[in-house]
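With one protein chain held back, the other chains of the complex are shown just where they sit.
After this line comes chain A, so read on.
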Amino acid sequence: MPLFWLILIVLAVATVGYVLGRSRALASAGGERRKLHSLPSYYGANVAMKAAVPAFLLMIVWLLAQPFYIDNSISGMIPDSAISEGSSRGLVMAEVRRAARGLDNAVAMGEITDDFARNARADFNDITARLKEAGQIVTSEITQPVMRAAQRFRILDATASLIMAIAVLLVAVIGALWGLRETKADFWARNTVEGGVKALLIGAASIAILTTIGIVLSLVFNTIEFFRLYPAIDFFTGLTWSPSFSGRGGSSELGIIPLLWGTFYISIVALAVAVPVGLFAAIYLSEYAGPRVRAVAKPLLEVLAGIPTIVYGLFALLTVGPLLLSVFGDEGIGIMQAGTAVMTAGLVMGIMLIPFVSSLSDDIINAVPQAMRDGSYGLGATKSETVKQVILPAALPGIVGAILLAASRAIGETMIVVLGAGAAARLSLNPFEAMTTVTAKIVSQLTGDADFASPEALVAFALGMTLFVVTLGLNIVALYIVRKYREQYD
């Protein structure tokens, strides 16, 4: 693990720099700490910072850029003739990478010599066989161009890693020397170090922005790629969802409407369960319940929110589904074919959302000023009249915000629908029929072994984009409403 060692060496340089910087600062003040501008440890920290931070930054940038450079220079080596019909350059490159890794592992295990891995020219069947013997996963047969590219890949990769190690170490040492040169009694070490720390803090805070940018970019690029292979109009207006399983495209129909309908229907059922129960629970807890009931019931309800969604998924699949089937199935009313249905998933999702609605509404109801209640009671209203005619109207914007947040949760929920809602995409009004959702299809399209460049896999990114835009819109509206409302009574 050379990268691991490189990190350790840089850290060691920084530690040595710290010790040297500290003692040099003390020496420059003739051993009298009072003559130093800053505490001695700041001089050490200054040197350590200058050694480690630029070196690690360089390492990160290099590690990100290296695959690009190598890929570009290798893919030029592969002639167009080597790319078989229906395949793409990206796939062949993946094969090259796999072959190179296979060679690396085989050398590391001692199955083949390094020399053989570098120079093998003759029999490619033999190489494939030997790699397979060594337990490496390679494609059926490594062709000559792939083998050449893989050998070149290994060489480039090794050289690049070597150059990176040297460059990083050089930067670390130069940084340490620079820091040591600055170290004098009147150097403002504390201010320099604090400036560096502040920069790190800003960097950490901007990771949130980077994450959003990462999400948007990864969705946008792959979605554009998908629309190049599959017309956007058909995707947004298509009424059938039937991806072909061959992974080669052509015969797939990828219309999002049935998935959106399933998502919408399940969310409606979930909200129909969660909103009344959650809202009444919140009203009871905040207006009626004594402190003791509240202390017991509120945390117990919130336990429902802390349970992982996989548990709810299993609950839907194995408990609620069969239960509903025994009532509405062929033995009962006869309108339900299988345990997985809109009703199953919606009901269980509703249970999951109860604490979500109740604690948000509870906060909002509590934020209504006591003076409004007292005014209402003073006019002779009963508690329920106060709630219905004073508190709920005052809290309404906040409650609507809470419901919108719950709706965005329901739309983005994955595990319950994957396990509880079924896999068939269908446009139907019967809530006891199996339907599927956007999230469930993202999972099924990306966990199969469809090839990554095919429309069947790329459609997941377009679905993700739709999901992201819808939930983001709901969240922004909800947060806006909640925030605006809260400011009124502050």
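Note that in this section contacts are C-beta pairs under 8 Å (C-beta built on N, C-alpha and C of every residue); 3 or more make two chains touch, one makes a residue touch a chain; residues count from 1.
Going forward, contacts and distances are computed from a predicted model.
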Name the chain not shown, per its UniProt record: "TldD/PmbA family protein", "ABC transporter ATP-binding protein", "Ion-translocating oxidoreductase complex subunit C" or "Phosphate transport system permease protein PstA"? "Phosphate transport system permease protein PstA"
Quick one: say which of A:T15, A:S161 or A:T309 touches the chain that got left out. A:T309
From A:S73, A:S251, A:T319 or A:N366, the answer for touching the chain not displayed is A:T319
Of A:S73, A:S218 or A:N366, the residue in touch with the unshown chain: A:S218
In the whole complex, not just what's shown, which of A:I78, A:V277 or A:M336 touches the removed chain? A:V277
So which bits of chain A touch the chain we can't see? 1, 4, 63-64, 67, 97, 190, 194, 197-198, 200-209, 211-212, 214-215, 218-219, 221-222, 276-281, 283-285, 287-288, 297, 300-301, 303-304, 306-311, 313-315, 317-319, 351, 354-355, 358, 382-385, 387-388, 405, 408-409, 411-415, 418-419, 439, 442-443, 446-447, 452, 460-461, 464, 467-468, 471-472, 475-476, 479
